[in-house]
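Apart from one protein chain that is not included, each protein chain of the complex appears where it belongs.
Moving on, here comes subunit A:
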């Protein structure tokens, strides 16, 4: 039953600013803090920009200049698919001898999905395969640029005044001179390129900037205020009587994807450059270590650093559920998989009465009291036929089967509520974790190289509806 393996059946609780319950496959594990982290309690940083169709990398400065668009690839304005360049042979007069005609290649853009071509909007065929296509200019570009410059200058002036005030007041306490609000103002009109998080103890670079700016004579930019017009263009006379040509009307989505022009007619839909995508890296907010860092190369899907929870925490999965009946004890078969290469000891503990984390369970659960031992993950186990099977004394009432680093075990569930929803149970899983990342302290005693710490996680399982 593949539905038992769906990710939202088994949820692990993450202790962060918000208590988040999500499946282990979406969580990260910070091995420096020894805690689970979800996407909401890590900080996301942009690693690199790349185009999804030509897979070309672009440095962030260049991406910002090109407004996060690829230079070579275009999107179909009709269906947003990627446009491909096609060539035709057209007879063209030779430059030397006007009377003879030779076949020249002419290129046009075409969409493979909706069959839109660049000839539909009247764009002439180009003689070069790439680089010949231009986006039409926005008639308001100059005014917008002038407005942006003016507001950026204003923001900078505000920031300087704020910093000056703060400095004058707090001279002896220099490191805390700049508040979060100041940084926010800098970001207001896109001045700063990257969010600079205040690290305690980091040197203050803006101070140097302050003294320079005081002496500089900044160019005053003046803008004219926008003029309000009394008269509006009248509607054409046949506005109400003209029949609609439905294929010519653009859809809202097509229109809004071109915010410069927002054309109402399909014959004015010009292709736009393709939007770039980013690769992001994740960082734990408490210890500032990277949890996930992808490779720089857009064609590679691997990670330089990949601290995902499934490779550190044993994973509970539902294997089979019998018919669940109200207030009748049923036995559910679960599996526990050990992701690390060393032997792991796991203890399951039921939730106590009044546990603040136990808010969703609708059934009582009896977990096995004995400690479960999981063998380490051995990558070569499939190929090694001579390996002796490890001998674990398994209680057949508790452990159903054992297979390399996985065991199946039973829990007893008594549904307590007769309502329509799913039966949910929760328990705590306590396992030992060997931190291989911590620096090995040179110890005098011949101790085990790594000490095990015990981690506890709260797990919730959704077992499906009651059977009448």
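Please note the rule applied: a residue touches a chain if its C-beta (ideal position, glycine included) is under 8 Å from a C-beta of that chain, and two chains touch if they have at least 3 such contacts; residues count from 1.
Here is the rule we go by: contacts and distances are computed from a predicted model.
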| item | value |
| --- | --- |
| The complex's invisible chain, by UniProt name, from "Ribosomal RNA-processing protein 43", "6-phosphofructo-2-kinase/fructose-2,6-bisphosphatase 2", "Dynactin subunit 6" or "Septin-12 isoform X2" | "Dynactin subunit 6" |
| Given A:120, A:260 or A:394, the one touching the chain that is not displayed | A:120 |
| Residue touching the undisplayed chain, where the options are A:78, A:324 or A:411 | A:78 |
| Which residue of A:30, A:83, A:266 or A:291 touches the chain not shown here | A:266 |
| Contact set of subunit A toward the excluded chain (per top definition) | 78-79, 113-117, 119-120, 247-248, 251, 266 |
